[in-house]
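Missing here is one protein chain; the remaining ones are kept as they sit in the complex.
Chain IDs A, B and C follow the sequence of writing; residue 1 opens each chain.
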Amino acid sequence: MSSVLIKNGRIITASDDYFADVFVEDEAVKLIGDKLKVQADRVVDAIGQYVIPGGIDCHTHMELNVGAATSSDDFETGTVAAAHGGTTTIIDFATQARGQPMRAALDEWLARAEPKAVIDYGMHMIVSDLPDRWLPDMDALVHEGVTSFKFFTAYPDRLMLNDATIFKAMQRTGENGGFVCLHAENGSVIDYLVQKLLAEGKTAPNYHLLSRPPETEGEATHRVIALAEMAHVPVYIVHVSSHLAMEEIRAARDRGLPVFGETCPQYLYLAYEDYADGSFEGAKYICSPPIREQANQEPLWQALAANDLQTVATDHCPFCMREGYKGLPKQKELGIGNFSKIPNGVPGVENRMHLVYQGGVVERGWSMNRFVEVTSTTAAKLFGLFPRKGTIAVGSDADIVLWDPNRKYTISAKTHFMRVDYNPYEGLTVDGSPSLVMSRGSVIFEGDQFLASPGQGEYLRRGTYMLP
Amino acid sequence: MSSVLIKNGRIITASDDYFADVFVEDEAVKLIGDKLKVQADRVVDAIGQYVIPGGIDCHTHMELNVGAATSSDDFETGTVAAAHGGTTTIIDFATQARGQPMRAALDEWLARAEPKAVIDYGMHMIVSDLPDRWLPDMDALVHEGVTSFKFFTAYPDRLMLNDATIFKAMQRTGENGGFVCLHAENGSVIDYLVQKLLAEGKTAPNYHLLSRPPETEGEATHRVIALAEMAHVPVYIVHVSSHLAMEEIRAARDRGLPVFGETCPQYLYLAYEDYADGSFEGAKYICSPPIREQANQEPLWQALAANDLQTVATDHCPFCMREGYKGLPKQKELGIGNFSKIPNGVPGVENRMHLVYQGGVVERGWSMNRFVEVTSTTAAKLFGLFPRKGTIAVGSDADIVLWDPNRKYTISAKTHFMRVDYNPYEGLTVDGSPSLVMSRGSVIFEGDQFLASPGQGEYLRRGTYMLP
Amino acid sequence: MSSVLIKNGRIITASDDYFADVFVEDEAVKLIGDKLKVQADRVVDAIGQYVIPGGIDCHTHMELNVGAATSSDDFETGTVAAAHGGTTTIIDFATQARGQPMRAALDEWLARAEPKAVIDYGMHMIVSDLPDRWLPDMDALVHEGVTSFKFFTAYPDRLMLNDATIFKAMQRTGENGGFVCLHAENGSVIDYLVQKLLAEGKTAPNYHLLSRPPETEGEATHRVIALAEMAHVPVYIVHVSSHLAMEEIRAARDRGLPVFGETCPQYLYLAYEDYADGSFEGAKYICSPPIREQANQEPLWQALAANDLQTVATDHCPFCMREGYKGLPKQKELGIGNFSKIPNGVPGVENRMHLVYQGGVVERGWSMNRFVEVTSTTAAKLFGLFPRKGTIAVGSDADIVLWDPNRKYTISAKTHFMRVDYNPYEGLTVDGSPSLVMSRGSVIFEGDQFLASPGQGEYLRRGTYMLP
Partner (left out) sequence: MSSVLIKNGRIITASDDYFADVFVEDEAVKLIGDKLKVQADRVVDAIGQYVIPGGIDCHTHMELNVGAATSSDDFETGTVAAAHGGTTTIIDFATQARGQPMRAALDEWLARAEPKAVIDYGMHMIVSDLPDRWLPDMDALVHEGVTSFKFFTAYPDRLMLNDATIFKAMQRTGENGGFVCLHAENGSVIDYLVQKLLAEGKTAPNYHLLSRPPETEGEATHRVIALAEMAHVPVYIVHVSSHLAMEEIRAARDRGLPVFGETCPQYLYLAYEDYADGSFEGAKYICSPPIREQANQEPLWQALAANDLQTVATDHCPFCMREGYKGLPKQKELGIGNFSKIPNGVPGVENRMHLVYQGGVVERGWSMNRFVEVTSTTAAKLFGLFPRKGTIAVGSDADIVLWDPNRKYTISAKTHFMRVDYNPYEGLTVDGSPSLVMSRGSVIFEGDQFLASPGQGEYLRRGTYMLP
């Protein structure tokens, strides 16, 4: 592996902000110093640029079969797109089918990722079935680097666990050092509302929102926090979409509980008002929890600033609007005439860093430190990747992004690397973007030019969580 | 029916406090005036006494079969005891068995009560099974005077409804004018904990508390309030036992929601510390939600004072400690060696007024108005009995209690009228008690002397709720 | 004094709601009964009408000299107007000038009121100067029926007391049974802002609002609650105008503190948006605290409904817009070119009951009980007039209003009885209004016809407070 010397950059970590040179060798950061005089295979001048740790998107769903459709990005297209936007690690979800041993699910997902990923990746485990005899499998997974488990309070048919099972699983992870992630929506009430709306002939995409009122998210968030409090484990709420759910997290944290919350670009930038007209174009915005009324956006931004939410991930799970794009079958169109058949999910992995930089740093005056913390460092700590990932420090993997604050970039499906025929942020111009992206010392993107190969990404056996 | 003139009393309603004479005729209050000169069959001098509306205990379980045992008071012994303590109305629960039409359940309960009750009684309906085709039965019941429905989030085997069903039922009552009562505990987690504790050999009565942590009550309280908010209906939480659950009610009310809470004497006076030793005597205190750590008591008293809780009822459901008392079979003893087999319930209907008077008026300086409001008026309004019951006003039923603030009374199983072989407040002396109790104009108790006959009580077809 | 029999009315108190006849004799209610057969000098048929206790406006300023101007209603015109709108008691403020003994201030105010008032009146004492040697005067006043004291945290030049003096006075009233009222605005910051705005040439009426941001009210409200908590006394916050101040009261009550709040029609109905244009017509709306942005209105209504605020009074203190109205000198016009010179105050005493009925009962579904409680009963209890005033009960003063729910009334300066040349609610039509108003058994208004004489009102020696 070749060596690289990055000169004159402004290095940003979750806490630090200083000018220095960085020397990378053997995939890792070897030396940080003032005006380094060291031989390198390549010298990069980073003058005028931020040198930041590569982003970590801890919530993606590549090539996920959600029933009638499979998310359109596979581990190759998805990770290429991620890298283009400055993300150098993803954590995807191995999903246990009911009746399937968790280990088998993991193997299946690793087999998919291994030949394709161009950046490093870890796996969470989605638990959909947990008889007592399988509890030891959770312990085993923790030892193999799958140190986080996700449970659902929604989707009764496929994924929902009852409260006792979630509680039991929480107690087990409390013992084995695992970390608990929750999809918190009241699936029982939602399914009832879906059927009621459909029975009333309310089938357009916008009824998706009405079938999932914010109270269903707030309620379930409160509930799983209560379960975690009783089980004495930290809990991480994925994709917080509403003011209401966020307030539950804030209240728990005010009481000193180790409760964490993630939100996503779609909840920060998009709004129900974008699809309230009921046209089928609204299918672009269908994901769960739903993209909510605009009034929810600013409270979520404010909670990120105040550390009442800790991470921005994407829940990246794209589906095409039109059949035939790059040979893909019918996806969003499956839900014409029945919003509940629209595959749930939006693309985002490529633009997460763009959008948080723009909304946080440029428009709301965040420090670059907070940008790095929210997009990389905290995820690394919570999901057992720190300090290998999530910082720029001697010994860390050289997952480094040169972020150019003056490199304007206009988001568009015409130019994006994601394999999906629309971009929900179409036409939005951000003020800064990556000029160079490095994964374990190897330059994989220079501007818009992709320089890596499928399979170059490695599976990350993760350690146990570190509370940030 | 004879007439009665009550002279020189101090009349107390939920708001008023004044001296006047009250003339009762034809079961009702006919005249209130200053130094009334009117002929009456009987003249009672109430000098030095409070003249208050008879108490309403809106939560009792007479002769309730809970599986292996039946609560030891029937509608005769239970209502005699109630009357002795100044309660002139009860609202009991017709309980639908799964598969049983609600109307059939009502008939069954009315048949039990009708020949025995000595005071007036209404019926709530406990809904344990609600296929869509039975929704119209709820509307019919409302028209027949069963205007309140109770749902359980606990007891998965017998009574628990899932969230969707509760939500559906809430929407229906929102349409038919009914009122919603909730038993709020997370039954799923509780049942898991019960099995876990038993498996660990933890079988003594005090483990009952550990199987039902306050978070299971706080969680379910939050959940049902969220469901009610979505369904746009008022909601009444029965038997609030913990600081945590009360805080959920307070928070909802602060947001302007029509949420109400009831607590019971056992949560105001008794504590886990009373049965923490693990001896089987602790079975006296086993009910659900459990009697909690003492630290919960004062917040509940304070919430009553501040109107964050609105009523004190009893959840009266007595079981004898020893086989053979008045010929009754084994009851609490069924749970020797397994706390989960102890029939859940404590006696209270006779002493509710004593205990609220003592704890509220005497010890915490409440006004007599608040005493009346908490023990009678608010229940009358919420459960559709006002102004027939719950006040002393012209036209109201003459359910009148002369409360003597100087008539000390020592609570004891030796002297109480309840058919149960212990009293959890044994030995407690209260400063005041009823000197005379009148039900629809008929004197049914004078001091400790019972003067009425079984069957004298009438079934109350209740109207729809009035928000107080 | 003659007797009156009111037949067939629907009697409303803070808690009761029933049909009965009321017989009034010797200024008081003598008898309440069903179809009374009693001789009376006059029989009034109240069919279709509510029979309610006369309103109590516990915050008025008749003929108050505020420096350059004197409020335009005197005790005659002001109390006639009050009576017209259904208010049969006012509590005005004797105002101690600095250096003046409080007793002298009281005598001065009683001398003004005595020959003129047509309804009964009490007096609070505004304390502006409290050397230690005058503390015993507070005790004396309590014994003479001036049982409430008002302190200001605003108006440094005339009325503001420092925190230590307020605290000292609170401790003293805690000992002598007096009741504490607070005008809560941060006068120090406000005076600074006034000078700053004027120096910047910002002189139009609307800058009045900008000189008194809601934080100045929220802050002072929090502060005086903290002082009262330390002094262990109840505290009553007058004229709550902002969401922020109300939230402080709610939070204190949630903690169990005896804290009470009053709001006024101007804060419930009017808004900054009414005078934001900067024209001098805005002077109509100038009072302190200022009439705030509209977003404050609904939270105040909701707080009244939820009993987080307890009373609606008026802070009635009218000033004419134009010189010469009924011979009055220049008043609001004094502030042309300098908002700080506009005499502060708005009229309201005549329309308070109209406005609360309309906004509460008609538009927001309040019970009539709450209407009575908010406009009469709670003030009677807090200010030591209960049960003489504030209810319809045997023995109470016959201050009775027949409220006709179908008697539409359009508010207008052209027809109002207040001596002021504008009405801030000009043109508003309310659905109900009084058809007859009785003060101690004497009919003083029938519809719009005034039937009483100046001086008919009596001074009320008030008792100590009763917590409602």
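Things worth noting here:
The working rule: contacts are C-beta pairs under 8 Å (C-beta built on N, C-alpha and C of every residue); 3 or more make two chains touch, one makes a residue touch a chain.
Bear in mind that the values here come from a model prediction, so they are computed numbers and not experimental data.
One chain is not depicted; across the entire complex it touches A, C.
From the options C:N162, C:Q294 or C:Q449, the residue with contact to the chain not on display is C:N162. In the complete complex, the hidden chain is touched by one of A:S3, A:N176, A:T203 or A:Q302, namely A:Q302. Screening C:D129, C:E175 or C:E229 for touch with the missing chain picks out C:E229. The residue touching the chain not shown here, chosen from A:V66, A:L110, A:V362 or A:A393, is A:A393. If you put the missing chain back, the residues of subunit C touching it would be 162-164, 167-168, 186, 188-189, 191-192, 213, 215-216, 218-219, 222-223, 226-227, 229-230.
Against the chain not shown here, subunit A presents residues 11, 13-20, 23, 28, 30-34, 36, 250, 253-254, 256, 302, 305-308, 367, 369, 373, 377, 386-387, 391, 393-396, 466-468.
Note that only the chains that are shown with their structure count from here on.
For subunit B, the chain with the farthest CA centroid is A. Taking the mean of the C-alpha atoms as each chain's centre, subunit A and subunit C sit 58 Å apart. Our note on geometry: subunit B versus subunit C, Cα centroid distance of 40 Å, whole angstroms. Separation between the centroids of subunit A and subunit B, computed from CA atoms only, is 51 Å. Shown for subunit C are the residues in touch with two or more other chains, of which there are none.
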